[in-house]
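In this view, the complex is presented without one of its protein chains, the others remaining in place.
Think of it as A and B in the order they're written, each chain with its own count starting at 1.
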Amino acid sequence: MGITRVLDLINETVGRIVAVIAVVFAAIIIYDVIMRYVFNDPTRWAFDVTKQMFGFYFVMLGGYALKHRSHVSVDLVTETLTPGVLRIVEAAGYIIFFFPFAWVFFTRSWEFATRSLAQAETTYGAVQLPVYPLKISMCVAAGLLLIQGVSEFIKILFGYREPAQ
Amino acid sequence: MNPELIAVVMFGLLLLGLFMGHPLAFVLGGTAVLTTFIAGKPMVLGIVINRIFGDVLDNFTLIAIPLFVLMARFLSDSGVTDRMFESLRLLMSNIRGGLALAVVFISILLAATTGIIGASITVMGVMALRPMLQYGYAQTLTTGVIAASGCLGILIPPSIMLILMASYSPLSVGELFAGSMVPGVLLGLSYAVYVYLVSVFRPDLAPAVEPDEKISRGALMRMLAFEAVPPLVLILGILGSLLAGIATATEASAIGAFLALLIVIMRGKFHWSTFYSAMLETARTSAMILFIVVGATAFTGVFNITGGLRATQEIIRSLDMAPWLLITMMMVIVFILGAFLDWTGIVLLSFPIFLPIVQEMEISMLWFVVLMAVVLQTSFLTPPFGYALFYLRAIAPKEVRTGQIIRGVLPFIALIVLMCLLVAAIPSLVTWLPARLYTQG
Partner (left out) sequence: QDTWTMTTTWPSSLELIEGDKHFVDLANKLTQGELSIEFFEGGALVPAGEVFGAVESGSIQAGADWPGYWAGRDPAFSPLATTASLFNAVDYVNWILEWGGADIYNEIYGKFGMVYLPYMVTNNESGFRTNEPIRNLDDLQGKRLRLSGLEQGKLLERLGGNQVSMAGGEIYQSLERGVIDGAEFSTPNVDWSGGFQQVTKYWATPGWHQSASIFGVMINKQSWDALSPETQEKLQIAADATLMWSLAFTEKRASEAYKQFDEAVEINRYDDETLAKVQEMANEVIVETACESPSSAKVYLSMLEYLEDYKGWREASAPFNLGRSPNGPDIEAVRACVDG
């Protein structure tokens, strides 16, 4: 299906880029530790910057993980179902649980982010870092999660989904 | 709609979603959203976003999760840990269940370096699951020992759970850390004893090393020096930097990932492709763990605001019985709640009721809280809602059935209950160390 391929490609691309950030914030943390103990000259920004990078990192990966079916589920009951019934149950799971959550996550974090942007919100110590970019990325991430859910749902409906590895 | 009914509906939806096989993270999140509508309070939905941002995105301690997973990935994808476990297995070839024992002891060490539930289980799962299954250990024993030992990280300090407990009680973080040290290590040792006994009486579950596999003492020593010592030094190095005050737990996890990469490079096992695929695997695993935290925080917030918190508190408050029976009752309640709720929810709803009662009884608050921390170890393992079960499910290959994982943890739940009885009977197991460390205050 064209549409699922496009949606999958978006999250695959985001995932492959964002995945690298873990190494970046690891490096910043180590740099800060070294500056503190070897040069006795700690950075003023490392704490807030790594914290924000971490938030950006994991939240942007939600859709990517969904595409790879990495979000854990319990298969105690479902492994006894026939493929036809399983498809109905899986689709129902998306309708009952996933879409209400992802929709609220997306729309409410939109309000959350725009309010922060309007206030030009920053952290409140001597180092004032803007907070709204992280809040905006939470909204974008919720959008990515939502479209990946749409893709998975279509794949379930039309039987295009391979079993999880 | 009355709060008791809403609470029942929430648990009903949670179980329904779990058994439908929908991803846990979204079952939790979806249940939270649906409940606000069922309760007729859609305007409280905003707190879901407040909680996701404040508790998960804006949280320095959680940074340790991707970093520890990254460390484990570097070590396992380059084959370093496979070789480490192989050499440990040969080292312990004369001891039954050697590999399982190695898992317990490495977990105790790891537990002292990390305090977040997802981190240590994932680290041990990624490193030890494959070698144990490969060498013929039963699926139940393998998953059970990894899941149970992996949870020690949250009882043996440092621990995010103990930090939260301190902030909701009059106890300091230091007292709680010191108080749970002895019970935590003892629990780990009891796992070791159990694993040893199983492998003696049920060799089919934990096969011994075949005589023809054994290698000469010299070859073994060389193998140990090259294969086992560096990764163990790494773990001790992280622990050391933590204890020496060079780094916080979060910083130690970054140092761990960096040292792991160094070991891989020194072994000549570094390839850009495995380096990048380790990052991708880490991305998927970290997102899996942290989105469960996202769902859980949404669930807890809605449970609290729609009246579940108050309803549960009313039930507990209505209990009226002898002190020792009351404490037993409280622990039973914590145990039962542990099957359905995550530990933050349990601490939040029980502490405000339990602690004033405990204060009136004039028994040691420290002893009570640590006892509860030990009981809460079961919450990670008891189905249907147990983090350890979920994390292991995510890491284990498909041929390990979920039923096997659950069967595997049952004996360890029994061991935890035994440890609770021991701590209850001998309070000095808790109070001795803090009394020595903190003479005043």
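The criterion applied here is as follows: a contact is a pair of C-beta atoms (placed from the backbone, for glycine too) under 8 Å apart; a residue touches a chain by one contact, two chains touch by 3 or more.
Predicted, not measured: the structure shown is a model, and the values here were computed from it.
Undergrad: Per the definition of touch given earlier, which of B:S169, B:S253, B:T378 or B:T402 contacts the omitted chain?
TA: With B:S169, B:S253, B:T378 or B:T402 as choices, the missing chain is touched by B:S169.
Undergrad: For the chain left out of this view, which of B:S93, B:T248 or B:S364 touches it?
TA: Within the whole complex, the residue contacting the unshown chain is B:T248.
Undergrad: Take the complete complex as the reference. Which residues in chain B touch the chain that isn't displayed?
TA: Missing-chain contacts on chain B: residues 43-47, 50-51, 53-55, 58, 60-61, 158, 163-164, 166-175, 177, 242-243, 245, 247-248, 301, 304-305, 309, 348, 351-352, 438, 440-441.
Undergrad: By the contact definition given up top, give the residues of chain A that touch the hidden chain.
TA: Considering the whole complex, chain A reaches the absent chain at 36, 40, 42, 44, 47-48, 111-112, 115, 119, 121-128, 131.
The rule is simple: only the chains that are shown with their structure count from here on.
Undergrad: Spell out the residues on chain B that touch chain A in their complex, using ranges where they run on.
TA: Per the touch definition, chain B meets chain A at residues 16-27, 29-34, 45-46, 48-50, 52-53, 56-60, 62-63, 66-67, 70, 246-247, 250-251, 254-255, 257-258, 279-280, 282-288, 290-292, 295, 298, 384, 390-391, 393-394, 398, 401-403.
Undergrad: Which residues, counting only chain A, touch chain B once they are in their complex?
TA: Going through chain A, the ones touching chain B are 15-16, 18-20, 22-23, 25-27, 29-30, 32-33, 37, 47, 50-51, 54-55, 57-59, 61-62, 64-66, 68, 70-79, 86, 89-90, 92-94, 96-98, 100-102, 104-105, 108-109, 111-112, 134-135, 138, 164-165.
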